[in-house]
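Rather than the whole complex, this shows some of its chains in their spots.
Each chain carries a letter (A, B, C and D) given by its place in the written order, and its residues are counted from 1.
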Amino acid sequence: MNVLDFARAFFTDSAHWHGYDGIPTRFAEHVGYSLEALVIAAVIGLPVGLVTGHYGRGGNTLALIATAGRALPSFGLLVLMVIWLGLGTLPVMIPLVVLAVPPILVTTYEAVRSVDPSPVDAARGMGMPEARVLFQVELPVALPLIYSGLRTAAIQIVSTATIAAYVGLGGIGRYIIDGLYQKDYEKVVGGATLVAGLALVTLAVFWAVSRLTVSPGVRRSG
Amino acid sequence: MNGFFDLPSDLQHSYLGLVGLHLREALLPVLAGLIVSLPVAQLCVRFRWIYPPVLGITTVLYAIPSLAFFVVLIDYFGQSETTVMVPLALYSLVVLVPAIVDGVRSVPPETLAAAQAMGFGPVRRYLQVQLPIAVPAIIAGLRVATVSSISLVSVGMLIGNQGALGNMLYDAQTYERSALAVNSVLTIGALGVLADGALVLVRVLLTPWMPKKGAGR
Amino acid sequence: SSDGGTNDNPLTGGKASGDSVVVGSNNFPESNLLADIYGEALKAKGIKVTYKQNIGSRETTYGLIKNGSVSVMPEYNGALLAHLDQKAAPKTLEETTKAVNAELDSRLMLLDPSSAQAKDSVTVNAETAKKYHLTEKSSIADLKDVAKDLVIGASPEFQTRRQGLVGLKSVYGVEFKSFKALDVGGPLTRAALKNDDVQVADIFTTDPKISEEKFVVLQDPQNLFGFQNVQPLVHKGTLSQEGVAALNAVSAKLDTETLLKLDTQLQAEKKDPMDVAKAWLKSVGLG
Amino acid sequence: MIRIESVTKRYPDGTVAVDRLSLEIPDRAITVLVGPSGCGKTTTLRMINRMVEPSEGSILLDGQDIRQQPVNTLRRSMGYVIQNAGLFQHRTILDNIATVPRLLGWNKQKARARAAELMERVGLDSALAKRYPYQLSGGQQQRVGVARALAADPPVLLMDEPFSAVDPVVRKGLQDELLRIQEELGKTIVFVTHDIDEAIKLGTKVAVLRTGGRLAQFAPPAELLSAPADSFVEDFLGADRGIRRLSFFPADGLALETAPVVPVDADAGEIASRATAPYLLVTGSDGRPLGWSEPDKLTAGAVDREQLLDYGRPFLPATDSLRTALDGAVLSPTGWAVAVDGEGRAVGVVSQQVIGEAIRDAHSRVAERADAKAGR
């Protein structure tokens, strides 16, 4: 049996399509955790990245924070949080957010930093208030890069959210952990395929959002 | 036995032993990734059409959780370090290939034209011009790959204590010794930050030709 | 290709198997402790020992010992049988021993069983016990009508094992509302049961938490969880006669009470399993 | 009027970019700041709209210190145009131009109508309105930059090397356009460049700065060319100072001779009657010049066009300068320049000698005016 056979076996088994352990439920759980973590990380990372990028200060500090964030092992944090906080979603959210903040923060900072200075200069010269300079001049141009940071974060979250299963939560990781202990490769491969599929969906969503919200002027010239 | 650096016997290693094991499990895959990604990246540069599919495949690979890889690979490599290292090497490819491709592509076209006009053959041009100029980009990629590799090794704990420092997490849990988990997380974090710092140092040493910070912009 | 096959697999890290005995364990503390005990007993006889601990579930470890990456595993005979034969339902220890020996891979052998038993069990927390008037006398079967409102927590493999959801349904007709995958009677399971995240859980009968948290272990009249005597599983030819004798000597000294006592030292007193193992071996004159 | 009063700018790192600079910038005229790289031109310009604050001294706008009004109000009253236009790449051309009106709170429709009007004014095809900056050539982008700065009809326009990134041909077009717009709208323009030719072409007055941000000379371009204040200015003006100065002397006063102009179908008598001139200019039946000939080489009715001498580049007396006339004379092997009307018909000829006299006359007129001004 090769990987493809496992995947086919997994997806054709009708038992996998309903109930609390069915694909729809697990998929929805996974999307739920991932979205929640992404939103929290974005709420932390975007404003800080935008403001520091706008003023061009604190790049070194951000880089340090980002490195530290990347260096902390998500899995280790998860276990530590479970030990400290017990079971629940919070111990899962913390490592996911720690994982996702660095790429969002750093790319947002870089994106705003690297906006061509001359339109910004022109905007100030025509008497635009700073907030408008940030939101109406820098942000629209920085958007594609900012999306790429969010996208990286989202993919990492989707992939890493599987560890929630280790501490008894649901999500697609359930198939992988269960498969490991039950020595059931169908589940592992099926779970991995689902995660990869969700990653592709994520990519598609970002592509669509960027199509809709990035000005054609930026898209074509960037 | 309850000192911060005293480990339960079932870990089979001293603290420093685990650190060494961890570094080996984390760094060997990055090295392997680097060795593989150099030619792959060069192919992507040479034949532009290869790059998008390579990027697509690597992105999907990147999305597959490490644990899933581990479980499937147990079949081929058993519950061994190899099983842990193979996916890590794959992940490092995902970071390194684009980094090298972008680095090599970022070489200014005038520089390439100048090299071509001076009679550099393709191999010489790659080794003596493109690659050295891509060093900062390559190291930037290596930094990300190394740090995340160091962090990911810990998941190996789930496949029979192959997670080096991550193995402490299991004991922390089963014996309810949270200090072990703190130790594990902090040590792994510190290793990551140190490795990152070391790579920055390597970059500074290798690229005396880069404008110093602040001189630019 | 699911479990290593017959070719001796050089990639499994058992490089020491040539000249030293590899003692493995499953991923729960008691298994670690037992591995330490058996391993140290071998060491006391001057045999070289390497440990390979926390490997994972039986589904994994059985493959490893079969192909020789591991030489000795502390096993539980009933559980092993259930792994080898989903349908087996022995009524006595002898039947169990016979059945498991019949199913065992030809490269493996079981040494003498000890009298120490550490069974999986269906255990409810105090709240649930109160709500449904369950006592130590109640049987798993008593859950039949109320199980649809209860969540059971256990290790992931419990879900697909006969000595798990499969057997609970076929033997007792009990079907729970849902299953929550946790760990092997470890801290997650205990915590979940205590916090009422799950109302029912698989807890080892040797777990000191049972009395501490006033959990109620339900009776298993149908012997679904069978006989769970600690019994070393050995890859043939890796252990000398002397080694076999050493392990049998240990098994002879082990009983359920001892195991409970040692587990308590491990979990409540947070002692290192190796220290516990050595101390006990010494106390019985085997260390 | 903008008055810069003894302004010094010292950057935090100690660089003195502008050193005790005083300038009176005339209203409704183009004032050009010119000087070598790093001499403080940009700094000076940016102090006017307070993107840089002076370290010492003050700047007055219509007699009032510019620090007395809110900074954004001040900036909105001044258009600002920079190199590469600094367009907003995420906005269409129309929306780029409408930016300041929108900032001032105009409604979208009104702002866009205004933007459309300005596109026409700066010579942009209305078909470009919906495009994005990347779809425009450099010259077109620069026009959008100018239109954007003009959008709210600010009395003052600040321009920082606006045309230096486009190629010479396009650049010339943009300069002409700017002169036209200035004439039509009468803005007060402060224009920064490091190109002395551009400064001379555009400036009503030119301020030459030297490195260190000190003023070397502030004068109308003709005066700059005729009387550079010192060797720095002289070197900066470069060679050709005399000839370039001729651009400021119109050619309309030149005494044209019509006698040497003969139509190609002239008869022998006519040719003979004009033979006093050393050369005759033969014109075609449409009146356009064909070429020069010595009178005795000209046979009535049988002009060999191949044998005619090149007549150089003709000039239009009404609009061209003595520079063009002299160039025409120098280019022609005969030393005579040809004057034509708007249709290209020869209206007369003039010798290099006469041009030389006209130049001398112009010189003395300038000198007289200077004397009168100096009270001499």
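As a working rule, a residue touches a chain if its C-beta (ideal position, glycine included) is under 8 Å from a C-beta of that chain, and two chains touch if they have at least 3 such contacts.
Remember, predicted model here, so these are calculated numbers, not experimental data.
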| item | value |
| --- | --- |
| Overall composition (this structure file), stated as a label formula | A x1, B x1, C x1, D x2 |
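We adopt the following convention: only the chains that are shown with their structure count from here on.
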| item | value |
| --- | --- |
| Interface with more contacting C-beta pairs, comparing A-D to A-C | A-D |
| Most widely separated chain from chain A, with each centre as the mean of CA atoms | D |
| Averaged-CA centre spacing for the pair chain D and chain A, given as whole angstrom | 57 |
| Rounded Å distance between chain C and chain D, as computed from the means of their C-alpha atoms | 95 |
| Averaged-CA centre spacing for the pair chain C and chain A, given as whole angstrom | 40 |
| Two or more partner chains touched - positions in chain C | 1-2, 56, 60, 188 |
| Of all residues in chain D, the ones touching two or more other chains | none |
| Each pair of chains that touches, named by its two labels | A-B, A-C, A-D, B-C |
| Touching residues (chain side chain D, partner chain A) in the complex | 46, 49, 51, 71-76, 78-80, 82-92, 99-100, 103, 132-135, 145, 148-149, 158 |
| Residues of chain A touching chain B in the complex | 3, 67-68, 70-77, 79-80, 82-84, 155, 158-160, 162-163, 166, 173, 176-177, 179-180, 185, 188-189, 191-192, 195-196, 198-200, 203 |
| Complex interface listing, chain C residues touching chain B | 1-2, 4, 9, 11-13, 25, 27-29, 32, 35-36, 51-56, 60, 64, 69, 183, 186-188, 266-267, 270-275 |
